[in-house]
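Of the protein chains in this complex, one is absent; all others appear in place.
Naming follows writing order (A and B), and every chain is counted from residue 1.
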Amino acid sequence: MPDANVLPDATTTDGALLVLAIVLPAAGVLLSFVLGGRYAERIASVLLPSGFILATIIFADVWQSGHRLVYIVGDWKPPLGIALRADGLSAAMMVAMAIVICAVAVFAHADFGTRAGSPEARAPFAFWILLMAIWGAMNTVFLGGDLFTLYVAIELLTFAAVPLVCLDGRAETLQAALRYLLFALLGSIFYLVGTALLYGSYATLDIVLLSRRIHMEPATLAAATLMTVGLFAKTALFPLHLWLPPAHAGAPAAASAVLSAVVVKGSFFIVVRLWFDVMPGMLGPAGAQLFGALGAAAIVFGNVVALRQQRLKLLIAYSTVAQIGYLFLMFPLALDTVSAQLHGSGALTGGMLQAISHATAKAAMFMAAGLIYVALGHDRIAELGGIARALPMTIFAFGLGGVSLIGLPPSGGFLAKWLLLEATVATAQWWWALVILAGGLFTSCYMFIVLARAVSPPSAPLKLRGAVPRYQEAAALTLALISLLLGLVALGPIDIVEVGRLESTMVGSR
Amino acid sequence: MNAATLFGLCGAALVGFGLYGLVTNPEPLRKILAFNLLGSGVFLVFGLVSRRAAASGLGGDPVPQAMVITAIVVAFAATAMAIALVLRLLQETGRSTLHVDNPGGTDTDRGNS
Partner (left out) sequence: MTILSAFDIGLVVLILGIGASTIAARDAFAAVIGYVVYGLLLAIAWVRLSAVDVALTEAAIGGGMTGMLLLGAVARLRLAEGNDVRTSLPTRLAAGVMCALIAAGLAIAILSPPDPIPTLAPMVMEHLAQSGLGNPVAGVLFVYRALDTLLEKVVLILALLGVWSLAPDSVWGGIPGLRVYARPGSTLTFLAQLLPPVGIVVAFYMCWVGAKEPGGAFQGGTVLAAMWLLVMIAGLKRVPSISQSWLRLLLVVGPVIFLAIGLAGMVLANAFLDYPAGYAKPLIVAVEVALTLSIGVALGMLASGPPERVRQP
């Protein structure tokens, strides 16, 4: 039974949780700003776990009830007002991002920790506020039911992410941050002109209302194209990926983890909302194959360039470029050939699971790379010899993260690729199966290169430059273990992604 | 063609100009200027949408107008951040350029965590 027809657009019980998910981070940012640097970390250490608990409650609520949660802000129903909606997709992403951000917060305590009574310092003050802002912006992206609210949310996300790139103040990171900002602004302004055209045609930007009114016409086609190109620029999909490697590799380790794992998924989520919820019937086979082709190009390009990298952080950043390509493979695979509509199915679940397992695995890998840098004073892959003996937990975490990226069972990456491969068989698009398998092969190549170097004995006795706190290694390892065990969700809430989907037929539900 | 459509088309042309400037001009400051032109073109498209939808005794639909006001403030904040980055880059390197001098990245031992 389609959810939209059963429930009128009204605030559901527990809908107030959605407001809390947005208000808590906003309050945290404002309070930290005024109270000053010493308190920013403390406020974050209270709010971030609360955010995780909140996300879990919302997830459990959506899963148990089988309906999405709705909150009408200001008691004004769309099209006049704004609605916040939590369907299965939102709930799953909220929980995943909350886990990653909490782990990053634990990890970052070593670099950005503030002792009581110390004067306000620049980097810690900025870092904790920016982290809370990213958390709040992501929640708004997941819960926002109006395309203009989503615009404000991705602007918030961009302004929180860019200063993280150049947090250490070096010239290369300043350049990378400026390039990132310009790409991101181009993306936002394209998205904005799309919303202008959509409003001009339908007098609403509410996702549910738009999905009912939308039809093919020049203005809508122009809007869809421009918005998608803008969001591709923000998600760093090939060929608009140029800004990502220097930005993610140059940031401090905790920041790289958040940038690659969390921030990139925000604009991706809006692409999914746009095409799966607002205009599922408009993509068509040609458009879907184009998305898949860009994804395939990203996978091949990102992996090949990653193989040639000499620095670990750059290798991991190019790996992100490749893994983003996987996310877009789900578009041709989720297209129902009979109705030419994008629908929630195994492919959608696979894509979202890929996003979540990439988030946990990549964050763990960037954390591990950061710890290696602290220990050795550099991250040159050729000179990693002996680090496995010095930091076994760290290398183990890195390896486990790689396992998920390659797609070995029981990791989340494995289950995601399995679902996508199932969809290639079901829709008889065998060429995507080749791409998926080739990608896994490439990834295992560079993972092998890095791990082989790490376990090989050092050419000269290893001198550790700095001590690595145990809890940082534990944070990385926890995330890596989560990404490893994510495949086990198949036994549990795997079909939460189906909850709240707007279309009436659900092919391939499990 | 009425006045509103004329301004809308003007906005479309400005989007073209601004995008051209953003893509082709190598200096970051000129890119920021072009971005502002691009943004103002997009806002004019909103203006057309608003004027076209005039009803109930109003000169235009107030919802797109409110969106433009929000977007103008956001665009200013973005410009401020971009200019601060350009000036800081100038302070650090003595020039403002987006071209990377050593694309392989540095391997100096300066702190990177």
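The rule is simple: a contact is a pair of C-beta atoms (placed from the backbone, for glycine too) under 8 Å apart; a residue touches a chain by one contact, two chains touch by 3 or more.
Computed from a predicted model, the values in this text were never measured in an experiment.
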item	value
Visible chains that the absent chain touches, using the contact criterion stated earlier	A, B
Listed residues A:55, A:176, A:197 or A:368, member touching the removed chain	A:197
Candidate in contact with the missing chain, chosen from A:159, A:414 or A:446	A:159
Among A:110, A:130, A:184 or A:207, the residue in touch with the chain that has been omitted	A:130
Residue, one of A:49, A:66, A:81 or A:281, that touches the chain absent here	A:81
Residues belonging to chain A that touch the chain removed from view	11, 16, 19, 22-23, 26-27, 29-30, 33-34, 36, 71-76, 79-82, 119-123, 126, 129-130, 133, 136, 140, 148-149, 152-153, 155-156, 159-160, 162-163, 166-167, 169, 174, 193, 197, 200-204, 217-219, 221-223, 225-226
Footprint left on chain B by the chain that the document does not show	3-21, 23-27, 29-30, 32-34, 36-37, 40, 43-45, 47-48, 50-63, 65-70, 72-81, 83-88, 90, 94-97, 99
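Convention: only the chains that are shown with their structure count from here on.
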item	value
Gap in Å, rounded to a whole number, between the CA centres of chain B and chain A	25
Footprint of chain B on chain A - complex, ascending	111, 148, 151-152, 155, 158-159, 162-163, 166, 168-172, 174-175, 177-179, 181-182, 185-186, 189, 192-193, 195-197, 199-200, 203, 246, 249-250, 252-254, 310-311, 313-314, 370-371, 373-374, 377-380
Complex interface listing, chain B residues touching chain A	15, 22, 28, 31-32, 35, 38-39, 42, 45-46, 48-49, 52-53, 61, 63-64, 67, 70-71, 74-75, 77-78, 81-82, 85-86, 88-89, 92-93, 97-98, 100, 104-107, 109-113
